[in-house]
Structures are given as C-alpha cells and as structure tokens.
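I have placed the structure first, in the form of structure tokens, so that the comments after it can refer back to it.
The chains shown are only part of the set, and none of them has been moved.
Each chain carries a letter (A and B) given by its place in the written order, and its residues are counted from 1.
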Amino acid sequence: MRVSVRVFARLRDIVGAAELEREVPAGASVRRLWDGLVAEFPDAGAYAGSLSAAVNTEYAKMDTELHNGDEVAFLPPVSGGEGVATPRIGRCSTN
Amino acid sequence: MSIARLAVTTERLDLDALIGAVSSAVEADAEGTGAITSFLGLVREHNLGRRVIKLEYEAYEPLAVRTFERIADEITERWPAAQVAVHHRVGVLAIGEASVAIAAASPHRADAFAACRYAIERIKQIVPIWKREFFDGGDVWIEGATADPDDAAAREDAYRRACV
C-alpha cells in the first residue's frame, strides 16, 4: 500500500524534500515506515529518541497501524513560541 | 468582523483582534469579562551569545491548529470560565516582530493570567512549529521539546508554571 510522508525542519533538510510517497506492506506500523526512511537517510537516525509522529494530522504512536493513502508526518522536537530560548532573570524563586 | 481564534498565519499578528475575540466569547456567558491578559513572543536579537539576523518559522499547519484546539480544551478543563485565542506566525521574521500572540479572557484576573501562561508553555511543548535561526556566521534549527501531547509530566509542568 502507498502512504505519503511529510517531514519538517532539519528532518526535511536531511531528507531533501518536504513530502515523499512510499510503499509499505499491508499492516505496517509508523515505526516500519520510519525504519525504512532511516535506511534511506541514515542521518535521520539521530531523531530515534526525540521523534514525534502524526497520522492524518493527528498525533500517533510509533506502533500505530497504517492504511493505504495515510498521510504520515515525522516531527523533530518542536520550538514554537518566542523568538529564542527563554531562561529566567528575575527573582521569582520556583520557576 | 470575526476572526479564527486559533490560527497559523503568514500575516503580521494583530493582538487587538485576538483580544476582541476572547472578550466577546466570555461576554456571552453570565459573568462577563473582567480581565484580559495577553502574551506576545518577539524575535530577540541575541541568543546564546549569537547575534541573530532573522528567524524562519515553519509549521505543520493542520496539526498545529488541532493542537491549539487541544490546548484550548485543556484550558477549559482547568479554568472553565476562561477563553483563549492564539495566532502563531510562520515565515521569515525580523528582529522585534511577534512570532506568537495569545489573549486570554476570564471574569477574574487569576484565571486570565494562568490560562495565558499555560497556553504559551503548552505551545512550546507540543505544537508542531519549528524555527530556524539565522545568525552572524550561519544558521541552525532550534530544537526544543519532543512533542507528546499525552505526556502528563509535561502538562503538569505547564500547569505548575501557570499557577501561582
């Protein structure tokens, strides 16, 4: 069966494209698809411990089962919000 | 004019529009809006000793909007009388421009402050938006948190920061 794959940010840079189409066996999991990508793009393997995934624009687990036509997204660690990292300066003591 | 309360946009952020949206949402209920808090996150010129030239934000937009909805639901669960609106900008941003705008309204100020702070903490944890920092001498993707909306410890951490 066929699924589309979306990748973002540095993972997109590694893969060299924002969107791919890939064949996976019937019943394959998100992890199976990911492992295939890492085989193609070894640098992506660095995200093994910090990756998130979504299927059809919902967050999904790595063992989620895929279906023909699914859109699977692989998400490196996120950094929305302010423009840069934000440590604390003032004297609030517990935060 | 009615605007989307939760959105990813390439346009300059309009805090007044967000404030108007949350204010009328609370006014529809019995007590009325007594307090509105807001948060703007701006692009700073310095980060980790680097002089920043610009930032580029990228989103997985449909999931980002769904995740804003999830955060809004979490806020309703904790602070039933509070209403929030969130717009996050994507694309290239110059120093001083706003990347995220949040407005929170509630009958009472404690809830409005907590809801606003909770929103920005959760956004940083779980919304699929990334930023690339262009600095003097190169560029780098800033990677923060592994997004896991079901991570109870992360959610509790956001709650702790939001709650005085």
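Definition applied: a contact is a pair of C-beta atoms (placed from the backbone, for glycine too) under 8 Å apart; a residue touches a chain by one contact, two chains touch by 3 or more.
Predicted model only: the values in this text are computed from it and were never measured.
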item: Formula for the whole complex, using the labels of the chains displayed; value: A x2, B x2
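Convention: only the chains that are shown with their structure count from here on.
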item: Whole-Å separation of chain centres (CA-atom averages), chain A against chain B; value: 21
item: Partner chain B, residues of chain A touching it in the complex; value: 6, 8-10, 13, 50-52, 54, 57-59, 73, 75-85, 95
item: Residue ranges of chain B in contact with chain A within the complex; value: 41-44, 46-48, 52, 55, 57-60, 62-64, 66-67, 88, 93, 99-100, 120, 123-133, 141-150, 160-161
